[in-house]
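All remarks here apply to the structure that follows.
As you look at this complex, bear in mind that one protein chain is not there, while each of the others sits in place.
Labels for the chains are A, B and C, by order of writing; each one numbers its residues from 1.
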Amino acid sequence: MDNTRRARKIVDQMYENDPFSQWLGVELVQVEPGRVTLKMTVRPEMMNGFGVCHGGITFSFADSALAFAANSRGRVSLLLKASMSYPTAVREGDVLYAAAEEETLNNKVGIYSITVTREDGRKVGLFQGTVYRTQKDHLISEEDE
Amino acid sequence: MDNTRRARKIVDQMYENDPFSQWLGVELVQVEPGRVTLKMTVRPEMMNGFGVCHGGITFSFADSALAFAANSRGRVSLLLKASMSYPTAVREGDVLYAAAEEETLNNKVGIYSITVTREDGRKVGLFQGTVYRTQKDHLISEEDE
Amino acid sequence: MDNTRRARKIVDQMYENDPFSQWLGVELVQVEPGRVTLKMTVRPEMMNGFGVCHGGITFSFADSALAFAANSRGRVSLLLKASMSYPTAVREGDVLYAAAEEETLNNKVGIYSITVTREDGRKVGLFQGTVYRTQKDHLISEEDE
Partner (left out) sequence: MDNTRRARKIVDQMYENDPFSQWLGVELVQVEPGRVTLKMTVRPEMMNGFGVCHGGITFSFADSALAFAANSRGRVSLLLKASMSYPTAVREGDVLYAAAEEETLNNKVGIYSITVTREDGRKVGLFQGTVYRTQKDHLISEEDE
């Protein structure tokens, strides 16, 4: 199985076992090793007390993108620290994309930048996260399904 | 109305209009001007693909604490940038507390540290956030209810 | 005067009055509005107690790039919060580049990503910073020199 198919299988398996990403309504747009694009639509129950999207939703969406991108490399990888900036408010009904890029990867640590954009291309969240890469590999079925 | 009662009223009003904090199951434990403690219990639908609490949940919980603490000062305040560290995993059923402390406050900007702990006192999340303070005041009913 | 010349003049003026960037040995490689590339060489007095470059040096270098990029837009802009990741150690004699990109810009706030690389292209620092844009303009001589 090539790396792209393996990456996809790992992410599919993670997503199937990830109730909160499912609650968010995350769709997998693109999965390659170390690189993932997700899509979601902002719903009424995601609003905060100002009638805009809760900052935790945008963060969660970016964090799912990071988790999928980092783990798609095959090793179980855990978020150590992340930072997020909020250049503009997100509204109900907005369709968002989270594009995760791998900045660097070594044996212990991976660094990922995730840009969250609206459908019109405007940036609404900038996330950077550092993962610790454990020695444990993701187990996936090797059969050709 | 004194500042503590006003802070409480602002936060109550924000919480009543905040569907995502309600979804999280956030309870207000303590509210003072610039200082808030929240409580929540981690539910099955908050898990990620590793069977532990999604990092976005802990962040969202801390972010709600920050929003309540910053806005309790009376001015509409918006998150610009936050960072979060994850020292230990959170499990289903864990009862969490988020204690928001005001580090500094000036006319334009407030900085808040939020420590998320489990009921046994162990730190599970360390959040630091910077808000922009708009010129707009929170409107609350001045009547003594 | 066009925006690129104005940007260059502002940055030149800032640099001439910036003793610490001078101590770092920062060179201006490229200056456009909102976009700056700097170069420096790591010297023995920049080492830490492990014989590698002090993390504060890499941060300072990135921070100078951010300050020049943000202010090159014409408004006095001040750093509110920054985060930095260190994917790999920097050694004495390394030649570093800091490339500042403007992620977003609005009336009050600008967000910049700065990537610090060695001459061989390897990333050694990833910096993201948020500036507050004051209402004050940079005063520069309008004459054609």
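Quick note on the criterion: contacts are C-beta pairs under 8 Å (C-beta built on N, C-alpha and C of every residue); 3 or more make two chains touch, one makes a residue touch a chain.
The model shown is predicted, which means the values in this text are computed figures rather than measured ones.
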| item | value |
| --- | --- |
| Omitted chain's touching partners, listed by label | A, B, C |
| Identified contact with the non-displayed chain, of C:A7, C:M46 or C:A100 | C:M46 |
| Residue touching the undisplayed chain, where the options are B:R5, B:K123 or B:K136 | B:K123 |
| Touching residues on chain B - with respect to the absent chain | 83, 85, 87-88, 103-104, 106, 109, 111, 113, 115, 123, 126, 128, 130 |
| Touch list for chain C against the chain that is not drawn | 13-21, 23, 44-51, 54-57, 59-61, 63-64, 67, 71, 76, 78-86, 89 |
| Interface with the undisplayed chain - residues on chain A | 80-81, 83, 108-109, 130, 132 |
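As a convention for this text, only the chains that are shown with their structure count from here on.
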| item | value |
| --- | --- |
| By mean Cα position, the chain sitting nearest the middle | A |
| Interface residue identity across copies chain A, chain B - same or different by half | same |
| Whole-Å separation of chain centres (CA-atom averages), chain B against chain C | 34 |
| Averaged-CA centre spacing for the pair chain B and chain A, given as whole angstrom | 23 |
| Junction residues of chain C, two or more chains touched | 83, 109, 130 |
